[in-house]
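Apart from one protein chain that is not included, each protein chain of the complex appears where it belongs.
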Amino acid sequence: MDNRQPILEIKDLKTYFYTDDGVVKGCDGVSYKVYEGETLALVGESGSGKSVSAMSILQLIPSPPGKIVEGEILYNGDNLVNYSEKQMEKIRGNDIAVIFQEPMTSLNPVLTAGYQIMEPLRLHQKLSKNKAKERAVELLKLVGIPSPEKRFKEYPYQMSGGMRQRVVIAIALACNPKLLIADEPTTALDVTIQAQIINLVEEMQEKLGMAILMITHDLGVVAETANKVAVMYCGKIVEYGRVDDIFYDSKHPYLQGLKKSMPRLDSEKVEELYVIEGMVPNPLNLPVGCKFADRCEYVMEICRKKEPEAVYFGKEHYARCFLYSDSNESE
Amino acid sequence: MVNYIMRRLLMLVVILFSASLIIFLIMKAAPGDTATVLLGENATKQAIAEVNAKYGLDKPIHIQYIKMITNFFTGELKSIYYKDNVIKIVIQRLPATLELGFFAIILAVLVSVPVGIISAVKRNSIFDYLAMSTALLGISIPVFFTGIILMYIFSVKLGILPASGYGGHIWTGGFKNFILPGVSLSFVLMSSTTRLTRSAMLDVINQDYMRTAKAKGLTKMKIIIVHGLKNAMIPIVTNIGNQVATIFSGAVLTETVFSWPGVGRLAIDAVFRRDEPLVFGAVIMLAGVYVIVNLFVDILYAFIDPQISYE
Amino acid sequence: MKNIIKKNYLHIIILTLNVFFLFIFVKKALLNTDTKISYLSFVLFTVLYSIVFRKKMLMEKIREQEQIKSKWDMALKKLKKNKNSMLGLGIITLMIYIVMLAPFLATYNPVEIDWSSISQGPSKAHWFGTDEFGRDLFSRTLYGSRVAMGVGVLAVMINSLIGTILGLTAGYYGGKVDNIIMRIVEIWNSIPFILLAIVLMSTFGTGLINLIIVVSLTGIMGFVRVVRSSVLLVKEMDYVSAARVMAIPDLHIITKHILPNCIGPIIVLSTLRIGDIILTVAGLSFLGLGIQPPTSSWGQMLSSGQQYLSVNVWMSVIPGICILLTVFGFNLFGDGLRDALDSKLID
Amino acid sequence: GCGGKKETEETSAETTKEKVLKVAIDKDATNLNPVFVTDLTGEMFAANIFDTLVSYKDDVSKPAPGVAEKWEISEDGKTYTFYLRKGVKFHNGTELTAKDVKFTIEAIMDPANAAASKQYLNDVESVQVVDNYTVKFTLKNVYASFMLLLGSPQFGILPSEYIAEVGMEAFDRDPIGTGPFKFQEWIPDDHITLVKNEDYFLGKPNLDQAIFRPIPKAEVASVELKSGGIDLASSLLPQDIMSFQSDSNFEVQQTPGLSFQYVGFSAVQKPYSDVRFRKAIYYATDFDSAIKGIYGSTGERAYSWIPPVVFSNDKEYMKSKALPYDEAKAKALFDELKAEGVLKEGMEIPILSPQDAFRSKIATAMASSLVKYGFKPKVQTLEFGTLLPSTEDGKAGIYLLGWGSVPDPDRWTYALFHTDAGKQNRSKYSNKVVDEALVNGRNTADIAKREVEYVKAMRQAIGTDYIHIPLIFKNINVVHTNKVKNFKPSPQGYIYLYTPENNVDIQ
Partner (left out) sequence: MEERILKVEDLKVYFPVKKGILKKTVGYIKAVDGISFDLKPGETIGLVGESGCGKTSTGKALVRLNPIHEGKVYYNGQSLTELKDEEFNKLRPDIQMIFQDPFSSLNPRMTVGEIIGEPLKFHRKNEDVTELVIKYMELTGLRKEYLKRYPHEFSGGQRQRIGIARALALEPKLIIADEPVSALDVSIQAQIINLMMKLQKELNLSYIFIAHDLSVVKHISDRIVVMYLGNVMEISPSKKLYSEPFHPYTKSLIASIPVPEPGKKGKREFLQGEIPSPLNSPVGCKFSTRCKYADDLCKEKRPILEIVEGEHQIACHHWRKINNVE
């Protein structure tokens, strides 16, 4: 269906952390594509490698201990893995921008909001101080901050969480990036603010036509924002597909369980929630075979022996689960 | 802000007088008296009584202390030994101490902040390792020993620097005299500041906003200087504020070794001579410097850390 | 078994060495009270060491099965990996041995005067040379370690005790109590310490006990600050709230919940303070307020040796190096400990 | 007088090649007014800035004319008449007259000034101005050392008019006298500068300027001497003096001094009051070696109180009474005392000493030897403020102190050995023979007769009762670079920059 060239394509990315206690495979063979004007959502449990795979794109992984050991990150066909630090600096904040999860800590507390917005403008677009200021105020207005001239001079501590997150977004949008990586941009916010922010991001996407890589663990947010979804578990994508596939035709037992175990506002009261027993395995000590095997209702012998391969249910919908491997052999 | 400073200054007065009271009481508890020391071994009883009467040393302790305070405020407190106004005597020596102290502090900051930053940025490199070991060594040597060794090397062997003494204000040609005492005094502060800068910088480097800065495409240098340093300055400044006491304590030793005409040496001599008014004055001044520098540090915060405002 | 030996070779070496020392020094042990006490304390040390070692092995066995590491285990591992702090620990251990075995290692009586050989350089008869009284510097250096370590450790114990109690009280009760304690400490801190020490020592005399008391009153501010701020951190933890909701008495909360969780910074700070205190004592010696002669102390040796720089550099260089090494050792170790326990509160 | 004159002085020194002598002193002066000086340093400055009626600068044994050209002493020894030189000018140009002499003496006697030297003027009844150049003193009693007193620097003649003008207080810090050098500036604890008085009535000093720098640590003074920071220093450490002796760039000068150090015992406290104990201690420590080892060449072993430069030199006899180092005898005496129960095994024996490098080491040596006899000696080195009061009235069992005074035997003995001397008699020593001899010595003017009395006193107190162990008469040691010429040390330890016989010069 998609013959367009993706803006970003990640192929078999492996980012490992070499810690004192052993190797943590932060993301272990992840592949996905992001197209212009589209949103790809990464969902999954805490520690499943969502952030690591995204941060690898801009080489923002703390190193040491982190290291990209394998794979390609193709941005418009160029492999970013081979870029030098100098080349990366040109990409960061300019072509690809990031919004981080914590609005409280991702702004520098001792610099004014205005200064922080002006920085990428002056750096990448080489604007003069006055021009940059004009543009920064414009950006503040764009992200819906009332009385932007006043806020321009304020420090982060003088703003509420929602406002700070808007500033972060303004920074990210400053240079009209082609790709926006949003790492749980609303997790720390209240629902009413979250709704505002999500709306804002969508508006921006419409206006600027950028691609978004949205990381979240809230399926509600996924449903509202994403075109495609990648579900991660223990450093691997266990299921991938268009948003409808994921919500209405999910295949992987983990995803199915996850959906069932969430209480829903719009449903009648059920006595007991569905439970995925057990817990996420220790990243230092991952089991062989399917990482979900220990918690899976349908676990089979083979699951504990071999890593499942991707099984396709359509052009863009696949799951890594042995439950389906037979029926799809032919493909 | 002005309000805040006023209030702090009020506190300062309380602190100073409590500090001087502590010293005064301990001194009063000590055996021995001022007159004997003043008149020397050959003094007669009558002479001692006369001296005691003259300086009011025969009055009850609380009266003596109150008199001392009132005299201090009216500017009439006189040193028994120097027979001169205590405030004047101390103020005369204050520049030497302050210049030396601040010279040492500035020297320490100039050396240790860059070294600390480089160490943090190049963590676990040979530079880091060497810098940190040297810094640790620096706080492991007694100040007075460093002093005499420096003297032997730079004055006797190399003959390039004056060994001791104060050659006038640092800006009026006395600079050469500042080098040896300044260096030996700054050692302690240098060591602790280097180490602190490193750890503060490491802390800052791991903060989210540093990642944000990197994600903007800023160069490493710019990230460290613009985004890192100002944040790291907060603990560094605190440390310097806390170390002021150490610096001035250390100055007592340094001043003795380098024949430096400072308040520390004056105070020690005054204690040895039981010159109570002078001890009183010196303690008030030294404690005052300590408190004021700390106040200054607090005010400095307001400039570094926008979250702090003293309204 | 092989594994055990391989993992614990250091402890085994130490224990063997101890037994070896015990064996060869047994004859000298009954020489005088000094040697008797030293020998006994060494025996005690060895026995304690073996008990702790055994306990550790037992614990290890249990832990090994479960593959679980506590915070302390992780800290220990981190500490062990840190070469610097291991060097520091090595120096400290060496010093402890010297302290305990000084009478057996000394070649002369450290206070024995020999006017016929004053201020000599190192020789076969006197390995480190002699001082201005013709006393053997090697023996004096060995004995001097006792004063340095003794004063350091004791003073730090008093120091940390005072600091911890004040910090705990100020931090836990807060409000007025906090305000009063902090003001008092601040006043105390604003008096330049050396001056205070001189006044105190001229008032109460210059004995060893007085010296310990006086130096243990230094730097209380730092201690109180660190303990207080870590109490403030811990106090906000929900487990303290939980304890209060469950009507656990205050004293119990302080001792069981608050104190154990502030112990890290206290240990680190204590280690670092030992070095400071050894230096302070040396500084006081320089001003003539140190340990009283004829007891050999490094500070005294250094400051009097300094007067003989033109005659015999060894007289100052040797105690100088000893002070430097010991303080360096404690600082290295304390520093590693700080990193391992991750006590950011201490700077 | 204080303040930044430094710069001008340095630049001018370069251009005109001024002769500047830089001198190390161990302590800063506290006051430059002779009336108020209490220590050696202050006296030294007074001696260079002021003149006294008579002078002992070149010869301590007899008075030479000073401001007074000549003088007469009445038959009964109670009236002294001084005839002043004409044309002696203060540094501000006014002439010195009898009025100034009277003013000076009265300033010292004024209780409001609480001068330390007031105590020596108790015997003065009046001072009279006879005419502008004649002044007459009337005494209550015969006072043998009166001339000596008038020659000491505290009695430097003050300019009465000038003081009336500026006030005593300002004068303390910015004095003018008649002396060979004028005061120029004083940066406390850093330096005091004197410049030459071109119009000095005895001659023209060679030096243009002298800078005195207080250097509290003797080892630093040596470093300064070596590095050229100073040209001349006294009171260096013996070991440093030795190394200067072998250095051809420096000259070391010695002269017997007027100061003395000793070990004292309490005469009223057991066991110290027992002469056997004192003797045992004398035997137990090798004082000869210790003194040699500790003082080096900076002094001469003392056997009696009165220094050889004064008189009553009874050295041979007293030396024969000194006890040699003898462990066996010491042990025997200690054992005897232990047997009697006077001493106990493991007894604590405090030894009080000042903090200086010499006496504290003697104390250490004594303590080290006492350990061997089963005692617990406790050396306490105290600063003077504590030491002096704790050694009063026989409170201290064993103490080390010193003495320094003008060259008169009375001043070296009466206050210390006479029963009624007061708290100066730290041992609380009391002996009839000694008392009698001291009183006789004091009230006799004939030198030969006095000598007999003092010999008697010393033989009793030291040679028989061993109430003190005399240690040393300290030499005055001065080290200076070869560039310094014509310098001669004085027994009092003063540094005279100009005397009629020695006009110090520097090349």
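Order of writing sets the chain letters: A, B, C and D. Residues in each chain are counted from 1.
The definition used in the following text is that a residue touches a chain if its C-beta (ideal position, glycine included) is under 8 Å from a C-beta of that chain, and two chains touch if they have at least 3 such contacts.
The shown structure was predicted, so the numbers you read here are calculated from the model rather than taken from an experiment.
For the options A:42, A:143, A:198 or A:232, the residue in contact with the chain missing from this view is A:198.
Screening A:134, A:154 or A:218 for touch with the missing chain picks out A:218. Although one chain is hidden here, its contacts on subunit C can still be listed: residues 68, 70-71, 179, 237-239, 241-249, 256-257, 260-261. Seen from subunit A, the chain kept out of the figure touches residues 45-46, 160-163, 190-196, 198-199, 217-224, 226, 243-244, 247-248, 257-259, 261-266, 268-277, 279-280, 295.
Here, only the chains that are shown with their structure count from here on.
Placing every chain at the mean of its C-alpha atoms, the farthest one from subunit A is found to be D. With centres defined as mean CA coordinates, subunit B is found 53 Å away from subunit A. Residue positions of subunit D touching 2 or more other chains, listed in rising order: 219, 383, 385-386.
Taken residue by residue, subunit B touches two or more other chains at 30-32, 148, 152, 256, 271-272, whereas all remaining positions touch fewer.
The touching residues of subunit C, when paired with subunit B in their complex, are 84, 183, 186-196, 198-200, 202-203, 221-222, 275, 279, 282-283, 286-287, 299, 302-303, 306, 309, 316, 320, 323-325, 327-328, 331-332, 335, 344, 347. Across the complex, subunit B is touched by residues 58, 60, 62, 85, 88-94, 97-98, 100, 102, 105-112, 116, 119-120, 123-124, 155, 157, 168, 171 of subunit A.
If you check the complex, the residues on subunit B that touch subunit D are 30-34, 36-47, 50-51, 54, 81-84, 89, 92-93, 96, 148, 151-152, 155-156, 159, 162-169, 172-173, 256-262, 265-266, 269, 271-274.
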